[in-house]
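What you see is the complex with one protein chain gone and the rest in place.
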Amino acid sequence: MTKQIDNKSTRREWLQKGLIYGAVGTASAALAGIFIDVWFSASRFTTARWVNIAPASTIPYDMTVPFPDKKIAIVRKNSRLAAVSLECTHLGCLVTATGQGFYCPCHGSFFGSQGEVYSGPATRSLPWYTVRIHKNNIWIHTGSKQQTPFWVTIG
Amino acid sequence: MLKSTKQQGTKRNFIDHIHPPSVRSRTLRPWTTFGLGIAALTCLFVLFLTGITLFLYYVPEQSKAYERILHITTGLRFGNLIRNLHYLAANGLIIITSLHLIRVFLTSELRQRYLNWLYGLVLFTLILLSNFTGYILPWDQISYWAIKIGASLAGYFPVIGGFVQNFLLGGEGIGPETLIRAFALHVGVFPPLFILFVALHLWRIRKDGGLTHPSPSSDTTLPANPWLYRLEFSVFLLVLSVLLVLSNFIDAPVFERANSLHPPNPAKAPWYFIGIQELVSYSAMFGGVIIPLFMLAFFIIAPLMEHSQKQAVGFFMNKNLWVKAIFILIIVSQIVLIIIGQWFRGKNWAFIMPF
Partner (left out) sequence: MKKKTPQPVWINYLLLGAAGVFFLSVMFTGWKAYPKQNHVMTQYIADLTINLTGLPIREHCTSCHPAGRFPLIISRKKRQDKPHPDITPHLTEELGCTGCHLGEGMAVDPNISHGLPGMGAREVLKKKDVQASCYTCHKLAPLQGAKLAWKGYKLFFEKGCDTCHFVDGLELAGRYGPELSTIGTYLGLKKIQESIKYPKNDPVNSIMPRIPLSSSQIKAISYFLKSRTKNPAHLTPMARNALRSEKKVHSGQEPSTGQNIFKDKKCMACHQYGDIDGGVATDLTFIAQMRSKSYLRDYLRNPQKLVPGAIMPVIAMSPVEEEKILDFLVTSSYFTLKKRDPKNLYMALCQRCHAADGNGMGIIYKNLSGLPRPFLKNSDFYRSVPQSRIIKSVESGIPGSAMPPYDKILSKAEIDSLLTLIFDSFIGLKRDDKKKFATLPPEQKNPLATKHTKKLYMKNCLRCHGKFGTGTGPEYLEHTPRPRNFTNNVFFNDIEDKRIARSIYDGVPGTSMPPFKTIVPDNELWNLVTMVRMFSKNDD
């Protein structure tokens, strides 16, 4: 009943407490991490894939051919091809290809032929997709957006 | 000592609320409860946590359920772990509560705790039903046929059998409603009931004056905080660790998609009902109706047959010889029957050696 608390035993008590809190705390955090990882796992599933657009030979020289249902356009320069997204970077309307570049009917954004923003509410340029030619067919990969055109040469 | 008295006056949190301020030193001895009640609570905790996680990815639809289970087990990082934990905790809960029931029956004075005993029985029923409805959710061969067998076992009961079958399966047999029904019960109905009855159960322990103890008590008392808390927390951590480690090695089963035309041979009920299935294989009437009814009736009335004057101080102190005998007979026979049914039964329910 006396209040003689000797220093050594308090220190040991603190050490013990620290160990317990430390171990249980870290482990709980790790365990919580596992659960959170599972809860957010859904975002690791991607629908990105190769999509067949059209036979390469059907794209005329120096033309931009839109494929509205796939929300892309194939740009041809001589024997080189690239694929640009037609989804406006402002609020997602479908842009139309004009001679100079791309025009969005919704809020009037203008994009240049490289997809760069000329004017309008949009601030980011139109992205480009990775393209491949396989057996004369043009394929794009939907999970591969990039800032600059990805040119391929028709072989 | 000093610290704990100081705390008593101040703010009392939830944990303090459901605990008494002080406990008998006997309560803290490991062999008084074996920590089984807390172990059961831990399993429930794990079940809720992992259950909610599974809930995010599961679809209760016949053509999708199975694929979703594959998605969870193989597609999600740590998904298999979560599913294993849910599976192990669910099955572990049956074993742990059975042990808890045995411990309570053998060492406690149940006449004054009759209400709590009944809450316990309700909890046990809930556990079996939860397991049963959970088992159907993967909708693979083994779960489909286990449910089929389980449901037809229920069907042996006169009067209520058909009713139970109809309610649990959403129809006469396994049909399009079954999966939704099982899912709704499993995640929508039973979990709230668990919360309700566990709360009642724990509250009742305090109302009954703590655990059974010898009287007149020569025992000293100790503050619940920190001793009881620390003890309970230790048990919690240990059970959690065991579940975690096991879930790395024991996989929740996945078999082929459910195939209503080709039953596996033999088709077995889930293990906790195999004892009954084994009995039914001898006699439908006795094994499927009379014996289970007898067991149920026995569990309900057994506490009322105690000597009330004597107080329990250890195993069996206040039980009639024949009550003990019947109790032990029931437990041992179930264990033996489950072992026979699980490992010694082969094709067409013929006796085989498991090795």
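Letters A and B name the chains as they come in the text, with residue numbers starting at 1 for each one.
The rule is short, and it goes like this: contacts are C-beta pairs under 8 Å (C-beta built on N, C-alpha and C of every residue); 3 or more make two chains touch, one makes a residue touch a chain.
As the structure is a computational prediction, the values presented were derived from the model and not from experiment.
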item	value
Touching residue (missing chain; options A:19, A:36 or A:91)	A:19
Touch list for chain B against the chain that is not drawn	25, 28, 67-68, 70-71, 73-75, 77-78, 80-81, 141, 220-222, 227, 230-231, 233-235, 237-238, 240-242, 244-245, 247-248, 254-257, 259, 261-262, 264
Sites on chain A contacted by the missing partner chain, in the whole complex	1, 16, 19-20, 23-24, 26-28, 30-31, 33-34, 44-52, 130, 132, 134-135, 139, 141, 143-144
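The rule we apply is simple: only the chains that are shown with their structure count from here on.
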item	value
Rounded Å distance, chain A centre to chain B centre (Cα mean)	47
List of chain A residues in touch with chain B within their complex	3, 24, 34-35, 37-39, 41-42, 44-45
Chain A partner contacts - residues on chain B that touch it in the complex	2, 49, 53, 56-57, 75-79, 81-82, 237
